[in-house]
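In this view, the complex is presented without one of its protein chains, the others remaining in place.
As written, the chains take the letters A and B, and residue 1 is the first residue of each chain.
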Amino acid sequence: MATDNQASTLDARPSDRALAGVMIVIAVGAIVFSRDMSIMASVFPRTIATLLLVFSAALLIKSFVVHPRRARPEPGSVGRRLGLIAVMLVWSFALKWLGFLAASLVSAAVLAVLAHYHAWTPRRVGGYAIALAVIIGAFYTLFAVVLNVPLPVGLLWRQL
Amino acid sequence: MRQTRFTTWKLGALMGGLLSAAAIAGPAMAADAGSFPDHNIQYIIPFGPGGESDISARLQQKYFQDITGQQLIIQYMAGGGGAVGWSQLNEMDGDGYTIMGTNLPHIILKPMGKDPGFKTEDLKNFFYFHYSPDALIVKKDSPYKTLDDLIAAAKKAPGSVTVSGSGTQSANDIANRRFESMADVKTTYIPFKGTGAAVTALLGGQVQAEWGYTTTAANHKDKVRMLAVAADERHPLFPDVPTFKELGYDMTGGAYRGMAVPKSTPDDVTKKLSEIFGKINQNPEFRQKMEDLGFVLIDVPYDQMDDFMAKRRAEYEKVAREMGIIK
Partner (left out) sequence: MDTLSFMAAALSPVNLMLAIVGVAAGILIGALPGLSATMAVAVLVPVTFGMPPEAALIMLGAIYTGAIYGGSYAAILVNTPGTPSAIATTFDGFPMAKRGDGDLAVTLSTLSSMIGGLVGAVALLTLAPLLAQIALKFGPVEYFWLAIFGLTLISALSEGSTLKGFIGAGLGLLLSTVGVSVIGADIRYAFGSQFLLGGVETISALIGLYCIPVLIDLVATPSAHLEPPEEGRGIRFREGLSLMWRGKFNALRSAIIGTAVAILPGAGGSIASLVSYSEARRTSPRSDQFGKGEPDGVIATETANNATVGGGFIPTFVLGIPGTPPDAVILGALLVQGFRTGPEMFTTNVGVTYTFIGGLFIATLLMLPIGLLIGRYAFKSIVSIPKALLVPSIAFMTIIGTYAIRNNPFDVVVMVVLGVVGWVLSRYGVKPSPIVLGLILGPIAEQGFVQGYLMGNASGSVAGAFFGRPLSLAIIALVLLSVLFPLWRAWRTRSHKETANGH
């Protein structure tokens, strides 16, 4: 919104084209997969998909005609970011199989390692481990025991 | 030295996690019909909180505790109009400590169309305890004073009478279709998301009538009245409202509610559950509270369940064919 100076923006043409391309695929897919719906139920998805198609096409055309720029995303460690994404995905899938407590304890530990940039002293390690265990334990008790929310128990353990 | 302690800590936490998981899974595995139930039972409602399934379940809760001494813990698993819950029922522990609410016509109609993730036969129902009879509801100041008024208006201009209801291929939708074929009229059914929205549309004058239940009318007694009720007898709360039968239309039905267990639950435990809920249904206080809300109590225990479901299935199949649900 404020005027960016040249160094902090990137040429958005390739990324806009990629974005438009992906959206066009999604819009077309939405229309294709709406073929087995009744008329009433397919009106809305088809209209929206068509609009999406139009907007994405406009974006595509704009990337050829104008020279759009986008803000430079914050730099940072790619590895850690991917690591966090991987951990979160595994965590969400593991809930059903490992159960809530096991999945959370392990994932939280890995995330703590990912987020830490300074040295690991044994005192720090112990302190963080206790803090995380307390937080996880407290919430688990609150939800599962006090409020009777059925947190996943872990199908893996049941089969043992 | 410190390093070992850290590892021990993490290991300890992990072990703690495993142990508590096992501890929770453990008692679930031991099921003994004699002392059943010896701890709390989970009652899962496959809808969101605040609906009729929730309210009737919470009324059962109190009497369950009186009879068994254990708590009935209500949880929600909303989604897909109940399909999300029903499709996951048989993955749950079959020890009798997990039960799920089921509804008619949903569990029969849904599998007839596109695959909702479960089949009607998958659900092991053990007790059906009430139904809310279909009712054709109008605003207090509506020009339709009797059912015949509405039929006359519909005959004069087919499709011009608008009726709201909750959902498509739901109890309300079916009630409307059956009515249309019996009275030989054509109306325009407008589906809404839930009974609440359907009532709002009626109250706001957006539609001329609503297919709801006696419970809806009981809830909004001051603003609406019913033209007819799809029950065998007049409802005690509404002695002035005729039944469809009285007016010449053989129509009874509504939204039925009951409970089911996962298929793997042993028969003796299932029978015990059926007995317990049967007892709750006999409790005069419970009956009074339910009737005050507009429900009509029925008793369909485990051994009569197959007959009951077969009869309902036959009813719905006919309508489903007309509606094009079954190709």
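The definition used in the following text is that a contact is a pair of C-beta atoms (placed from the backbone, for glycine too) under 8 Å apart; a residue touches a chain by one contact, two chains touch by 3 or more.
Remember, predicted model here, so these are calculated numbers, not experimental data.
Touch with the chain that is not drawn comes from one residue among B:V161, B:I280 or B:M309, which is B:V161. For chain B, the residues in touch with the chain missing from this view are 44, 48-51, 54-55, 58-59, 74-81, 83-84, 87-88, 113-118, 159-162, 167-170, 188, 190-193, 196-197, 199-201, 203-207, 219-223, 289, 292-293. Summarising the interface, chain A meets the missing chain with residues 1-2, 12, 15-16, 18-19, 23, 26-27, 30, 33-34, 37-45, 48-49, 51-52, 55-56, 58-59, 62, 68, 70-71, 73-78, 80-81, 83-85, 87-89, 91-93, 95-96, 100, 104, 107-109, 111-118, 128, 131-132, 135-136, 139, 143, 147-152.
Criterion: only the chains that are shown with their structure count from here on.
Rounded to whole angstrom, the centroid-to-centroid distance between chain A and chain B, based on C-alpha atoms, equals 36 Å.
The touching residues of chain A, counted against chain B in their complex, run 99, 101-102, 105-106, 109, 122-123, 125-126, 129-130, 133, 148-150, 153-154, 157-158. On chain B, the positions that touch chain A within their shared complex are 2-3, 5-6, 9-10, 13-14, 16-18, 20-22, 24-25, 40, 42, 44, 73, 75.
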